[in-house]
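Missing here: one protein chain of the complex. Every other protein chain is in place.
As written, the chain order gives the labels A and B, with residue 1 at the start of each chain.
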Amino acid sequence: MNGISEVTERYLQLYKDNIEKISGISSKYINSFRAGAFEKFRELGIPTKKNEAYKYTNLNIFFDHDYKSYFLPVESDFVKAEKFRCDVADLDTHGIVLLNGFYPTINDKLRQLPSGVWVGSLNEAATKFADKIEKHYGKYAKSETDGLIHLNTAMASDGIFIYVPEGVILTKPIQIVDLVQADDDMFNQHRNLIIIEKSAQISLIICDHTLSPHKSLTNAVTEVFVGENAHFDIIRVQNEHNNAGKITHTFIHQEKNSTASSNNMTLHGGLIRNSTYHHLGGDGAESHSYGLFLADKFQHVDNFVNVDHAFPNCTSSQLFKGVLDDMATGAFNGRILVRPGAQGTLAYQKSNSILLTDDAKMDTKPQLEIFADDVKCSHGATVGQLDSEALFYLQSRGINKREARLMLMFGFAHEVIQNIKIEPLRDRMDNLVMQRLKGDLSRCASCVVRCT
Amino acid sequence: MLIIKNLKASIAGKCILKGISLNVKPGEIHAIMGPNGSGKSTLAAVLVGREFVEITEGTVTYLGKNLLEMAAEDRAKEGIFLGFQYPIEIPGVSMVNFMKTAVNEHRKFKGLEPLSASDFLKMMREKKELVEIDSKLANRSVNEGFSGGEKKKNEIFQMAMLEPKLAILDETDSGLDIDALRIVANGVNKIKRPDNSFIVITHYQRLLDYIVPDVVHVLYDGRIVKTAGKELALELEEKGYDWIKKEVENNIVA
Partner (left out) sequence: MEKDQDKILSEVTTGEYKYGFYSDIEMERIPKGLSEDVVRLISAKKMEPEWLLEFRLKSYRHWLTMKMPTWPNLKIPAINYQEIIFYAAPKQRTNVNSLDDIDPELRKTFDKLGIPLTEQKHLAGVAVDAVIDSVSVKTTFKETLAEMGIIFCSFSDAVKEYPDLVKRYMGSVVPYTDNFFATLNSAVFSDGSFCYIPKGVRCPMELSTYFRINSANTGQFERTLLIADEESYVSYLEGCTAPSRDENQLHAAIVEIVAEKNAEVKYSTVQNWYPGDKEGRGGIFNFVTKRGMCKGENSKISWTQIETGSAITWKYPSCILRGDNSTGEFYSVAVTNNHQQADTGTKMTHIGKNTKSTIVSKGISAGMGQNSYRGLVKVLKNATNARNYSQCDSLLLGDKCGAHTFPYIEVDNQTAIVEHEATTSKIGEDQIFYCNQRGISTEDAIGLIVNGYAREVINKLPMEFAVEAQKLLQISLEGSVG
């Protein structure tokens, strides 16, 4: 490809400078992907607005920056990580902490939960569960257009590994607290692999927090295999400061009759891009993709969803909502693809955004691509203000305008939140969103950074 | 309680109300009837302060105050309640939260402390029983997914919760089956006290079998063309509106 951009060059160089160290601490199998992915990244580069999938997001604000470090761990880092405590009341989970994308050594690198579920470091699992890694790693995170996925494959060396054996139903959710903490401006990447075998069931909560005030950029890839008849829920809670850039790519591959849901709750963050890929790879699979974001100041939040109906009789839904204040900008890019032969498809998509100021901006691009006829697909998108009819209805019951607006905004957001099945987390989200909407809270309780 | 004098109003430049005068005293039930498009709902809209209606002339005095100057929520707190013809669905806003906010706003206006959660729930329970509303409805979002009848019952339930001084029911009977109609009417009768008043807007006489009006007005082409006792409703039921139309036209000719 002619003309590699300056910003891409920066990351090519980063690879060259670090690849030896990275390879040195990773398993052979994971390393075997690196050279190919690097070439692919060189070809595709850091996505620009010319890339349809990034049409409304300027990544350069975060990518074109001289990060002081590409994170590689030292022991002392992990001690700090272990001190972090989640402050959600009554939330009983199997907790794991990930620091700058690495799995702390302070615990066992691989831990077996009572039910036979394994959680731990991907890098460690690559040796211990070589067969499983070889079966699934790199199989779902594929892209012909997004260089960032290849950048991750080329350079990520650790992340979370979760293995749920056949038939195991884990009642307590697993919670990954994904911390970013550094003394300098830092770029980091991690890679998660989650394998849920036949008829198994888990819920996963990922909480993204940035603890240090420095500029940081994360480019994370998560691959999920959901076996036949299995259930999987993933909830991502993002509450970061304005100096934090977070790019996540989540690939959920589903087998026959499986059910999966994804819920991206973005409360705060400088630049957020969540790409969620749902691959309905077996008859009768069902997927749900939810997203809520509240953005203000100069924040930018972009949700990209791709639902691929590759097999017949699958059902999918998408519900994405955003409230944009100040100069914030938002984007929603949702695609439903129904492949030839995927008869009996039901696919539904809804995207609603509210602009609170004249300087806020929202770009929406829903897409339907349908190659089978026995389908019912629909999408609806709105961008606008609060419904004036609803506002009047509330006022006519004696509720003042400010309160009525707040109620409507909360109701608007709650439609997404109500899909969280874990009750304490759902309540916590309601609470955080309410506070955020009231303007009482512009940062996460445990955050040390005061965003202005 | 409510005195309307020569009220004229238009929507998007089109004159809808062409001079209406009405006097509602405490404890009275007024029925306003009339064919479609006569301005019945516009009158209700004016009374509760919808902004799309432009008042071009006339005055409305409510409890001695100029009603037209008041914001919609203040009218509500002063005791005016509208049972909407088409209650809007508000997804994500739960009935409980909605009513709690409304009730406490009313209490604050009266200088009362907000109700505690348990007192509020108790009140909800009582009122639900009073109007025979399915308790499940109260756990859902406001009107969301409600059937036509459920929405109307929900309006009556809200009326019971807010205990208005003047309740305006805008075609509350439309789209109701006979059982729902009876529930709605019973709700109204239970809420009725000697000091509160009702304006019942309806197209048919049917509802007035259950809610017996003191006065019946016929609204036609933006004017009240006939006012009489409850027997007028029966006459209308029997003969339709055509004779009124003719009478009006003859009057104009004459």
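Keep in mind that, in the parts below, a contact is a pair of C-beta atoms (placed from the backbone, for glycine too) under 8 Å apart; a residue touches a chain by one contact, two chains touch by 3 or more.
Note that the structure is predicted; figures quoted are calculated from it, not measured.
Touch, as defined at the top, links the missing chain to these shown chains in the whole complex: A. The missing chain, though absent from the display, is touched by one residue of A:V375, A:V416 or A:M429; that residue is A:V375. The omitted chain makes contact with just one of the residues A:K365, A:K401 or A:R426: A:K365.
Contacts to the hidden chain, counted on chain A, fall at residues 52, 56, 340-341, 343, 353, 355-358, 360-385.
The working rule: only the chains that are shown with their structure count from here on.
Chain geometry summary: the mean Cα position of chain A and that of chain B are 49 Å apart. Against chain A, the residues of chain B that register as touching in their complex are 48-50, 71-73, 75-77, 81-82, 84, 87-88, 90-94, 97-98, 101-102, 105-106, 109, 141-142, 158, 162.
Contact residues on chain A toward chain B in their complex (touch as defined above): 387, 389-390, 392-401, 403-404, 407-408, 410-415, 418.
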